[in-house]
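Note that one protein chain of the assembly has been removed; the remaining protein chains are unaltered in position.
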Amino acid sequence: MKLASNKSLIGWFFILIAVIFITLFYFYPMLQALILSFRSGMGVNLEFVGLDNYIRLFNDPVALTAIRNTFIYLIIQVPIMILLAMFFSVLLNNPNLKFKGFFRTAIFLPAVISLVAYSVIFKYLFSTDGIVNKFLLNLSVISEPIEWLMDPFWAKVLIIIAITWRWTGYNMIFYLAALQNVDKSVYEAARIDGANSFQQFFYITIPMLKPIILFTAITSTIGTLQLFDEPMNITRGGPGNETLTISQYIYNLSFEYTPDFGYAAAVSFVIVILTVIFSMIQFRLGGDRK
Amino acid sequence: MKKWLTVITVGLLTLILSACSLGADKNTYEETGVLTAWAWDPLFNVAALELAKDYYIEEDESFELEIIENGQKDIVQRLNTGLSSGTMKGMPNIVLIEDYRAQSFLQAYPDAFYDLSDYFNIDDFADYKKAPTSFDGGQFGVPFDTGVTGLYLRTDYLEEAGYTPEDLTNITWDEFIEIGKDIKEKTGKLMISINPNDPDHLRHMIQTAGVWFTEEDGRTVNISENEAVREAVRTYTALQEEGIAHINTDWSSRVAAFQSGEVVSVAVGNWMTPSIKAEESQAGKWTIVPIPRLSVDGAVNASNLGGSSFYVLNIPGKEKAAEFLASTFGSNVDLYQDFVTEIGAIGTYLPALDGEAFKKSDDFFGGQKIIADFITWMEDIPSVNYGMHTYASMDILIGEMQKYKSGKELDDALIDAQKQAEGRLSN
């Protein structure tokens, strides 16, 4: 008993430094942001308004559009990306594969690209007379060029393609690292029992990777709910507000327009609340119990 | 493992020590007597500050100014973060702010800027520069460049279609569209390149009518009852629907549109001149005429796009910074000649405008005296108060313009824009 409580105490020391840093640099500013969300005004001329910012939010068509757009990205993009990342990591985990280092680096590289280059190149590739349209026209997939940047529907598709392109390799790393922790002998046994690759994938790999799937699902959800770079740099939220995200709106309220940091903080806490809800669902589904 | 730990520890220590020697005592004016200034274009406003500094050092040998190049967006973000946190540490003494954003800063941070009324006379400057740079009886900004607009034209394309530059001089945007359709038919060239997600043409279109998205107080939203806004939205959408506009998606594709010869005209501020001239093979093929006006009563063929002014922050060193600006940008006629000859920047300081530098002809534009033309048009720019909400109003309008384009009634779109703006900008 004494030993156990002693160990528990040691455990607290392991987590102490992290708790201090995160409290100081995240929770303390977060608390101030929360207080700020009950105030409103331009720049430093703030006054207490109670819950007005939150009420205003539900009557603000731009905020609601941003929330809707963000949801669309989340629901479509996160599952696609996670499946793709898992698929590539399994392919790249094959010990007999040649040029592994090259393929891994190539698929990861989109994550490191400079935002400037990334957005310019995507806009160029997907312009109306761009390479992507020419390619699709030649294959007769489409009969006339798609207005990727100007059409409300296709602009969203473009954003989803762009984030998937950029972040699949990034998520792949987590799986690649975790796959090494899966005991190889389990696969041997399965193979002897006559399980094919698909069965091995679904009955061994996925269950074994559960903690990491949960991790990537939650962090990707957070990442998508806070999506900023792509709509800001590729479509500027357009056409109209059709690709605007919540984070981009927060940025505009804080820096692009005459700043109203109070209202911006209130919109931020909407993201916090949404993220908490989604994470709780995922933890449930992920069965994080022992 | 142990070896690694030692290597990493030693490496970290070396790095930390070397950074300490670099990053230690930060220079503020109080400690070092060096002023700092932020501006965003090394070839333009940063270069202008350098020239001004050289002049001022002749008066005061001990003067020291560190000019720091920051992107314009970056400056806006840094200023907002610094000023709103109340931490003036690291803020510059002098900062360049775009005229559209000036009122937003002056009013959102009322004590942050230093009143320069006693240092220079704003009446020496082009009239339209006064509203953005002053607030509540104080004069806070020293005007720098003009954003006077012009319609840059490819004379060879016009000729091919049977037009002369005179045919496009002092026209309305509706006439522009009609001519554009004809030119497209005859030459296959598009008339203009626009970006509906960043429609800066709307701003200079509206200013030709002498109004803005807000009334003269800079706060009261003026969209749904505003004939000029209505006309601008209609015209801008027509540019797309009549098929005479090339659609660009960012700065580089906008520049590419004229550098590669895809478009007949560029309607823009004079600061685009260097990018036009960058494509040397087009020398002699360009000319500049006054910007088209909106088809509303009282609109003129002169407008403004962009342009910025210098501000002094209310921190130690402000008097020195104010003296520097006053004796250079605020009164030095020679300096403004240098701006034109060395960096191609057109100032708004009236006494300097009849200098020799302003009368030179430019062979790239077929010998046209472009600077002289620009300053003639500058005098006609209608003065408007850009107020606090230029970019917020623009974004609301972009949203509704998209809906108008996909079938919504224009009046309904503008009424909704008015409502949204009132809801958002009320406090």
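Points to keep in mind about this one:
As written, the chain order gives the labels A and B, with residue 1 at the start of each chain.
FYI, contacts are C-beta pairs under 8 Å (C-beta built on N, C-alpha and C of every residue); 3 or more make two chains touch, one makes a residue touch a chain.
What we mean here is this: contacts and distances are computed from a predicted model.
Per UniProt, the protein behind the absent chain is "Carbohydrate ABC transporter permease"; the candidates were "Phenylacetate-CoA oxygenase subunit PaaJ", "Phosphate acyltransferase", "Carboxypeptidase regulatory-like domain-containing protein" or "Carbohydrate ABC transporter permease". If you put the hidden chain back, the residue from B:169, B:237 or B:275 that touches it is B:275. Interface note: of A:128, A:200 or A:226, the residue touching the hidden chain in the full complex is A:226. Listed for subunit B, the residues touching the missing chain in the whole complex are 1, 8, 11-12, 15-16, 19-20, 22-27, 40-44, 68-74, 77-78, 81-82, 84-87, 89-92, 251-253, 255-256, 259-260, 271-272, 274-275, 278-279.
In the full complex, subunit A touches the hidden chain at residues 7-8, 10-15, 17-19, 21-22, 24-30, 32-33, 36, 88, 91-97, 100-118, 121-122, 124, 165, 169-170, 173-174, 176-184, 197, 208, 211-212, 214-215, 218-219, 222, 225-226, 228, 246-247, 250-251, 254, 261, 264-265, 268-269, 271-272, 275-276, 279, 290.
What we mean here is this: only the chains that are shown with their structure count from here on.
Residues 73, 76-77, 80, 83-84, 86, 104-105, 107-110, 196-198, 247, 249-250, 252-253, 388-389, 391-392, 395-396, 398-403, 406, 420, 423-424, 427 of subunit B touch subunit A in their complex. Those residues of subunit A that touch subunit B in the complex are listed here as 40-45, 56, 59-62, 65, 119-120, 123-124, 127-128, 149-150, 152, 235-242, 252, 254-261.
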